[in-house]
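Here is the structure we will look at, set down as structure tokens.
One chain of protein is taken out of this complex; the other chains stay put.
In this document, chain identifiers A, B and C correspond to the written order of the chains, with residue numbering beginning at 1 in each.
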Amino acid sequence: MAEHAQKLRVGMVGYAFMGAAHSHAWRTAPRFFDQPLVPELTAVAGRNPGAVAEAAERLGWQSVETDWRRLIERDDIDLIDICTPGDTHREIAIAALEAGKHVLCEKPLANSVADAEAMADAARQASAHGTFAMCGFTYRRVPAIALAKRFVQEGRLGEIRHVRGQYLQDWLSDENAPLTWRLDKSKAGSGALGDIGAHVIDMAQWVTGSNIAGLSAITTTFVTERPVSGELVGLGGAGAAEGPKGPVTVDDAAAFTARFDNGAFGVFEATRFALGRKNAIRLEINGSKGSIAFDFEDMNVLQYFDSGDDAEAQGFRRIIVTEPVHPYVANWWPAGHGLGYEHGFTHQVVDLVRDLAAGVQPHPSFDDALQVQRVLDAVEASAADGSAWHPIA
Amino acid sequence: MAEHAQKLRVGMVGYAFMGAAHSHAWRTAPRFFDQPLVPELTAVAGRNPGAVAEAAERLGWQSVETDWRRLIERDDIDLIDICTPGDTHREIAIAALEAGKHVLCEKPLANSVADAEAMADAARQASAHGTFAMCGFTYRRVPAIALAKRFVQEGRLGEIRHVRGQYLQDWLSDENAPLTWRLDKSKAGSGALGDIGAHVIDMAQWVTGSNIAGLSAITTTFVTERPVSGELVGLGGAGAAEGPKGPVTVDDAAAFTARFDNGAFGVFEATRFALGRKNAIRLEINGSKGSIAFDFEDMNVLQYFDSGDDAEAQGFRRIIVTEPVHPYVANWWPAGHGLGYEHGFTHQVVDLVRDLAAGVQPHPSFDDALQVQRVLDAVEASAADGSAWHPIA
Amino acid sequence: MAEHAQKLRVGMVGYAFMGAAHSHAWRTAPRFFDQPLVPELTAVAGRNPGAVAEAAERLGWQSVETDWRRLIERDDIDLIDICTPGDTHREIAIAALEAGKHVLCEKPLANSVADAEAMADAARQASAHGTFAMCGFTYRRVPAIALAKRFVQEGRLGEIRHVRGQYLQDWLSDENAPLTWRLDKSKAGSGALGDIGAHVIDMAQWVTGSNIAGLSAITTTFVTERPVSGELVGLGGAGAAEGPKGPVTVDDAAAFTARFDNGAFGVFEATRFALGRKNAIRLEINGSKGSIAFDFEDMNVLQYFDSGDDAEAQGFRRIIVTEPVHPYVANWWPAGHGLGYEHGFTHQVVDLVRDLAAGVQPHPSFDDALQVQRVLDAVEASAADGSAWHPIA
Partner (left out) sequence: MAEHAQKLRVGMVGYAFMGAAHSHAWRTAPRFFDQPLVPELTAVAGRNPGAVAEAAERLGWQSVETDWRRLIERDDIDLIDICTPGDTHREIAIAALEAGKHVLCEKPLANSVADAEAMADAARQASAHGTFAMCGFTYRRVPAIALAKRFVQEGRLGEIRHVRGQYLQDWLSDENAPLTWRLDKSKAGSGALGDIGAHVIDMAQWVTGSNIAGLSAITTTFVTERPVSGELVGLGGAGAAEGPKGPVTVDDAAAFTARFDNGAFGVFEATRFALGRKNAIRLEINGSKGSIAFDFEDMNVLQYFDSGDDAEAQGFRRIIVTEPVHPYVANWWPAGHGLGYEHGFTHQVVDLVRDLAAGVQPHPSFDDALQVQRVLDAVEASAADGSAWHPIA
């Protein structure tokens, strides 16, 4: 962090869970990584003046705005970091790009393919002028996943045959868990599918370097109505189970079989009802020469099978991805000292800043994110169509 | 093994891999379990006189026949144990049942639904006269799987929501592995689907107590032609890769999404190309109150999650299923001393003999096996029909 | 099992837990392995005429004796298999060897070093005349342990630096578990130390190919008196907790630090109070080039770390020891189908019979077992001597 390094002045929209994670990353990246641009937490925007001021203080932002449009107008902002719900992404991102600001946008890119296409168009146009957009699929920056990608690129897996992706959580398993905006299709777009399935879809496509070409899907909603949360109807939590209920309008679980462009055979599942699974993002890939397996519940580990090992000594290797030779790790702690969830966000900042300084397109681009959106769209279409096969354009 | 216990005189047809496993079970069951009938290895049948005599000596059978029809005619045989390939099951089983012999038939029950229906009809008729038929899905008798079934019956899982079944092997991953009868549709019926997928389908339906009601499937064949094996063309193994090749006419992998009668949401996959997975029969079930997970690669273990545990102390329990309170275990070794693959066959004999002595229908019945056959059939039909949803009658 | 193969006629003394395991092995070995001699279960000896007759029937022995001396006198017996408690081993084994019978003796070889020395002397003399003795440390024949030995011999581990041995059980954890002969020093010799610690000591010395040269030890007895079991005092089990108690005169747990002849640094522990550990025989060895780790609770697996792997791809390999290339496995089931506890006994028979037919000394010899006895003796001596270092002659 050289004293006279150039700044990258950031304006963030939204300051909830994702805003906290992003703020931590902007603050922390330059403390551990030498970067060509030093991020500055210039301003944060939110509608509620008191709340946004409190958030700025807590998260370390230098100033506040109560309208994201004002943030985009400011001359002292180089990048807009969008941490709001999906239905707002299109408007903010396009406005920012048109104003010449770089954009980091949380996933899912949008709530529809049409919105995602408009955003990807805008990003493509902006990139011609050196303004870049990136979507926040941060699991790409978990060291074990980055290592899996490297193994594929090094040819360690050979020709890829099987892709097995799961994202299993259990926080909706309780039937009396309250109805939140995440269970309302008009706001969230979809349920487990877009919220968590999107992550494992992006991860699978990125690691394999191949897109999903078509799929057949089913979805289900196990609990069709839930207590309207106390806040909304003026009841304490205790009364939730007996109080008024409202409809769940999104999927509780989604699954699909798929074929990839490279011929690989895929099986995917996302659910928030897998009792006992807390954040099990799992990816297994079997190739003609090797296999990898990952589970976020053991996030510092990559399992790797090499069919070139001596026959008597073959077995999945439990690679503890905490050595200096592993992606991102050398800048942190000594060998063996594991990283956590938020490091993915810090690495995202590191890669983004490096690419912006070099004037190259950071990944995942909005085009990459649009492809994920098309997969989500095909899942819903196939599920509504008797599971018929839906190719992806 | 009381000295004057009544005998159950067994005649076995076939003596390859399955014949060896069955023989071991017939010999071993009465040594560890007190049984109302003591099995006697009365005769084994096979076409090649020299080979069947050698097998009888090695496996412990008292006499031989070179025609299975002769075995069925013998008065000193109470039960016919069918260990031949699937295309012969129908004829042998029906003849045996009509001759008043009990039948134990290896899985899959048959190579087509029509054959399986005929067999199930014959079994239903025979049972009216106290003659019973059973199909050899032995994984039901792995203690951990029997314990999973007990947990479901005790209500520990609550309402079942998710069923996740996999059977992953890798022995065809090598493109130069030879073409065998298992890769010929006319003999094997199907590939990974019927050979191994059938096991996990039966396991899932039995443990949950619910049948698959419909499904959407895809299948694939990664390696479409393989070296004709040396034996067939008079070449040594070394020349296989360069020698003549023949077509693979079965699936290398199959996957399907499913719904169960009880509303559960299912995802299944079977493959012989999952490099590094040797015999990974996996079953995970998530209910409203608890979950179980099993992997045959750690066969003496059942994972169990109980949402009724104190919140701070919840976690999947690694139950080592080797205590006297666990199914079948008390008759073997002290606590903690694991069992192996063949114990499932011994337990199958134990249960079968007990039920025959009591005059009750042993499970899985031919009707149970017919249901599996219908699922296999629907998988192939859906895969051939653009993955469209296929209900199961 | 050729029809005219020569026989190895076996006479067994004792027929409890170990007798059942040995009988199974004698019956089963020739069914799966081609052997130069075919074992014949000729006679079993025990003092209680009714019980021994019942055991012969159940376990498959052709005749009975009520005095082991008579067994040794019989002309139609080639080998005496000793499955009685340790205090009887010396007399039976020496008598048998002097009568020209081969001997297989259960572990521990004896209850004292003096007894073990006398037995080893007798065995050495007998071997000069082609009569051989072997001690039953069967864990050497678990495929994963035999593979670990092979890895050491192949030089995969380099120079051995660390040996970490544990044998953890929990069946005495309940303070009201009854007082049995295993808790009586006069009969059992010692507690956890000799009963289970002996196994991991033998395993460590055999796998490393190096003996323990000296040690420092502690032992403890957590529960100093226990209910006299109902059988002994005419009470039912329910009354045990309130009934009379008797003293526990053996160790409940033992631990020692050690140095091996080759300079390796050892840490060992044996206990029957490790709540939740059912049969955790664990061995970890770290060398200058690689490491192995084993846990009997996952008995078909050997963990192996190879420091020669690419730096980014190093990790403990979970070798599923069920492939044809692995020790003993080719004669059993297809790849991936795990073995159980009793297979070690069958493999012991296989190796013993092969060596007897070849006229070579089977292992572990009585000298090997005497070395284990010396280690047990040094543990007790050091523990009684303020943990002072005790070299082993």
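Criterion: a residue touches a chain if its C-beta (ideal position, glycine included) is under 8 Å from a C-beta of that chain, and two chains touch if they have at least 3 such contacts.
Because the structure is a prediction, the values reported are computed rather than measured.
Considering C:305, C:333 or C:366, the position touching the chain not shown turns out to be C:305 (whole complex). Within the full complex, the residue among C:32, C:68, C:167 or C:256 touching the omitted chain is C:256. Set against the missing chain, the residues C:53, C:218, C:357 or C:392 yield one that touches it, C:218. For the chain left out of this panel, the touching residue among B:87, B:121, B:323 or B:385 is B:323. The set of chain B residues touching the chain not shown comprises 147, 150-151, 156, 301-302, 304, 306, 309, 311-320, 323, 325-326.
Counting over the whole complex, chain A has residues 1, 3, 17, 20-21, 23-24, 27-28, 31-32, 57-60, 169, 171, 278-280, 296-300, 320, 322-323, 332-343 touching the chain that is not drawn.
For chain C, the list of residues touching the undisplayed chain reads 161-162, 164, 170, 173, 175, 216-218, 220, 222, 253, 255-257, 259, 265, 267, 269, 271, 273-277, 284, 286-291, 305, 307, 314-316, 386-389.
As a working rule, only the chains that are shown with their structure count from here on.
Shared numbers divided by all numbers used gives the overlap of an interface; between chain A and chain C this overlap exceeds half, so the copies present the same residues. One simple way to say how far apart two chains are is to compare their mean CA positions; for chain A and chain B this gives 42 Å. We define each chain's centre as the mean of its Cα atoms; on that basis chain B and chain C are separated by 35 Å. Chain centres here are Cα averages; for chain A and chain C they lie 54 Å apart. Of all residues in chain B, none touches 2 or more other chains.
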